[in-house]
Structures are given as C-alpha cells and as structure tokens.
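A protein chain is absent from this complex, but the other protein chains hold their places.
Here is chain A:
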C-alpha cells in the first residue's frame, strides 16, 4: 500500500513535470526546440527566432506564377486566334467607344480626336442667343476663352466647343438657374450628342441632398466642375475646377499675400476656421464636431448657427455659446495670422474658403472626404495642402503640430505659387482647364508633373516647344544641369539704321570674337543690298543672313541665348557669364523704368537715369531663346499686331512677358558709359529716338500691355552686376574684363 502510494505520488509528480515541460515548451518555443532540435529538425539551417522571421523560407521549389510557355500572352493569343474569338484591336477600340459612354466616358471612348489633329487645339464658343441671360462669371469664362490663343470663330475648325448657355449654376433654387436647358441644348445644331463639348459648372443639385446632377443630359460632353466627388468624377475626362465667386477678377488677379518668408514659419494661430454650421442635412457632421478641437488659443474653430431664415427652429444647446464666440474673432485677421486653415466641406464638397486660404498663404487643411481637388489631374496637392480625413477630425491638431517647420515653409510657398499660377483669375482657371485637355489630346507632347508643379507653372511652360526640360530656362537647378554654354547672336539690320554697312560689320567682328558665340544670324531688313562678299569679315563662327524677315524662327538655334542688334558692346562675354547664373531672366545693358503717374492715372515710361529700373532694352540683351517662342506663341495676336504696326514697343512687351513669367526684374550689367552718345552718333538711329511720338507710343503700349496682363508684371531693381574688380583700385592687368572700364 505504502509503495503504491509512493509510486502514485512519484507518478503524479512526474506527470505534472512533463505537463509543465509541455506547456512551457509551447510557450517558449525557441528554447524547447533548440534543445530538442538536433534530433527532430532536418539538416537545414538554424531557424530564426519567431519574432524576426514570421514568414517561413520554404525549401521546396515553387512554381513561377507565369510559366513562360504554357500561359504567356503568346499562348493566350494563339488560342484565341484559333477560336476566332480574338477581335482585331481596331474593332476592340470601336467596341469600347460604344460601351463606355455617359458615366463611364473617357477620352478614348467619348472624344473625337480627328478634328484636333487636323486643325490643332482650337476652341469654339457658341454665339449667345438674344433671349439668354448669362451670369457675370460665365461671361468672364467665355471672354477668357475668346481672348486666348485657342479661340476660333469657325466651328468647323474647332476641337472643343463651349456652350453659350450659362451652365454654371444648376441649383434649382438659385435665381441664376436657367430653365429648360435640356431643350435648349438639344436644339443646338452642333451639339452632336455632346461630343467634344466642354461644360462649365460651379453649383449643382439643391437642398437637401445636393446631388451632382446637372438637371440635363450632358451626353458625351466633358465637365469642368467645382466640388466634384471622386465617385462621379470621370478620371482623365472631367476636370475639377475650384469654386470661385462672382467677384473673382477676369484677368490678372491679386497676387498671393505672402511678402516675405519668416523663419521659423509659425504664426499666431496654428489652425483656424470660421464658418456656418449646418444643424441638419448633408455635410453637417464635420462642422458640428469642430468644437471638440477648438481650444480658443492657437486652435480657433468657430461656427455659427445663423443661416437661413428659420435657424432658430433647429437650434441646439450649443448655438448661443457658439454664436457668441464666433463674433469675437475677425475672419480676415485669423486668415492672415494662422499657419493652417481648416477647409471642411460645406453643403457641397468644395468651398470658397479653399481659394481664400491659398491666397492668404495659410496652408489649407482639407476635411472634405471624396472631393476631387481642383486640377487634381496635374497638381500634386500634397505639396501645398494637408489632406485630412473627416473621420479623423480629432487627430487633426496633433497631425498639423507634427509637421516640421521646413515642410511648413515649403507648403506655404507652394500655396502662393499655385495661387498665382492657376487660380488668381478666371482666365487662369479657364486656361488651365484648356491646357489640361490639350495635354490629353496631344499626349506625346504634354507637360510632365514637374512642369505643372514648379515655378513658373504649366501655363508658361509650353511642351510644344520641347519635351526636354533642359531646353527651358526654368529647370536647370532641379535637374542638376547647366544652360548650354553657347549663344546665337541675332543682328537686326533695319532700314534707317544702315546708311553704310560699316557699323554692322564692325559689330559682327566684335561678337564673333566671343568664346561663347555659336553662330550669328543677320536679319537684313534694309532697302540697300547686302554688302559685297569680299567686304564681309572672316569669322570663325557661321554667319547666316536672312533677308527681308522680321522674326527669327524660334526653332532655329541649338543655343542658349540671343544677343540682338545694337551698339558694339565690349563685354558680350561678361554679360553671357552673368546670364548663365540667371538663365531665366533678361540680361542686358541700357535700362528703363516704369512708374505710376497718379495725375494721369496711368503707367508712365521713363528713360531717365534713375536709381532703379524695371526693363532692359532687348536691343542689346541676352535672353533664353524659349522667350522668343513664348512671345510668338503665348501672346495674343492683338498685342503682336499692335507692336508690328507701330514698329515699336517690342522690347517692352518682351520685358512684360519675362517679368510675368519670372516675377523678377531683369538684370542690368555694366555698360560703356557713353551709350547715349553712341546712339546719337548714329545719325539715322537718332531720328527715331529723338522722335517725341516714339516716346508717347511707348507710354501707350505700356498701358495696353498692363491691361492685357491684368496687372503690372514689371518689377523694379536697384542692382547692377559688374565684373568683380570693376573700378577697383587694382592694376588693370589683374582684371579680366578690361574693356568695360576703357572708354
């Protein structure tokens, strides 16, 4: 008995021991298996501990997912061919275009490319019918198209057609609502089921659900629509545009409000919002929850219940408190003194606040789930806004606080760039829309993302000029490349100038001496015949003479800069080295200035010696050949014709253009002092400069140009670039550019 008891005790002890081992073994697999592994495991490598390598390394040979023979496309294709089921690619495309319509429209299926290929990207605007009233905004849109280089008055030429009927406001409750649009649109002879039509819309749907329905069948037409939701947006077909107000200027527009960068970039408030709170209905959830995040110190989110006539009926417990708090703060003050601005959805996905924040350099914090942001096809909004999630409202403060100050600085500058490049006027919004569509139509000459998202923006960077970014003056730094180290000199010989050909030939010799000169083009526009062959100086660079032409084709030269006309400067090389440091600006000699004449309420032009300047005469200047292209292709025919007729102001227009692109002044380099005398010395030239009409014309030109640009793009500068040892008291032998100081 005793033995039995003992054995029993021993046994149970042993059993519990074994049990413990087992449990322990399961809980601590690493230890147990390393002890017993020698026997149980295979000859394989030592196993990693579980925590490090959760997905096992399988030793058995695994098959490839696509065995080369059996299943590749080749086999599939053959098989299909045998069965005769495989339709021809052409047929497939036709099928696509009949299947994918309406809500599933894409460029491939709903757009007719043939008209665009024949005539280029031309836009036709329907004439307005007498009885139709159109809103101010729509009138602005139409006139922006009509003023653009895309406009054609011939519908037969058109690649894209825009309705003359106002489709901006499709809210039935709105006074602007156009009734019976459906009938009117269908009645248009060119409608053709909406093919190749572009319809602009800002508001759609109405209370209470604000659907995105326009109230008429748009057929195959593209939509350029504000507040569009991702669900309804047809990617690559529709264009999302920003919501803008009636007061949005037609052209020009205000500049961004950032005047200088502050470092560190923090402002008085971190995050602000001031707006209505909808007590019921769509879009109310987010705004109703804002008070959770409001702390009345650096996060100020204010809402008011006051809107509509009967707000009192719906009012809730917090309304009075909220309304009181709401009145304590000024919206504009907050907007300009906050680092981030909350942009929550309203009834519709987009709101005016978005553009307001953008202009005020207040980084928008988006809380509008599903909103296809404006021009999202081309703009990378992550670089200018914080895209939040309505569901994570409570995390927003910690999210924005976690953003590093370097990033804030970059975000803020990008808001300003985007605002000025694409949003500041109706014209820019419309042109951006058209350019996006043009890029789709001519896919192989379209802008890369870099061109859209960096200075100076997609409207000024025209891919038709070149698809190579290094051919533009703007991207050298980003790409890490240098401008081409040679220039083409263009010498323009005009009728009254050349009484004898001597000065021209002298200039030719001087320019040809430059190490950086690649070729010389002479535009011979004189009554006189060309000098005899033997009189031309021998030059080491090719000289091309073009007779009777006024303009150089911008495709002519492989080189970086232009050097035009003019008195013989001794320092072409110096100017060119300066230009290499500032390839996007005009670098030249004689400078002029503009000023606001408050008596006459117009811009004035002066050639007096002043302490600053805003233009350099392109008669003797180096600038990137891209500007030549831009001049010919970006500016409207009206301005170019005016310049041609006057035979004047071309240089002013070029300065306007370049400053509008760069937002910077041109650069003046040291010039020989007796410039004026030289000018006067050339008798024929003098007559033109002495002419008072000439001067008055230039004044008029300036005002014309300013009104087309919508603003004055010229910027003043007080800086002149001289060679490093210029007029310093050191031996002239130590100076590289001695000629400049020598008279």
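Points to keep in mind about this one:
In the analysis below, a contact is a pair of C-beta atoms (placed from the backbone, for glycine too) under 8 Å apart; a residue touches a chain by one contact, two chains touch by 3 or more; residues count from 1.
Assume contacts and distances are computed from a predicted model.
The unshown chain of the complex is recorded in UniProt as "Exostosin glycosyltransferase 2", chosen from "3-isopropylmalate dehydratase small subunit 1", "Centromere protein O", "Proteasome subunit beta" or "Exostosin glycosyltransferase 2".
Of the candidate positions A:466, A:539 or A:607, contact with the unshown chain belongs to A:466. For the options A:156, A:235 or A:485, the residue in contact with the chain missing from this view is A:235.
Touch with the chain that is not drawn comes from one residue among A:409, A:510, A:530 or A:646, which is A:409. Only one of the listed residues, A:259, A:328, A:534 or A:734, touches the absent chain: A:259.
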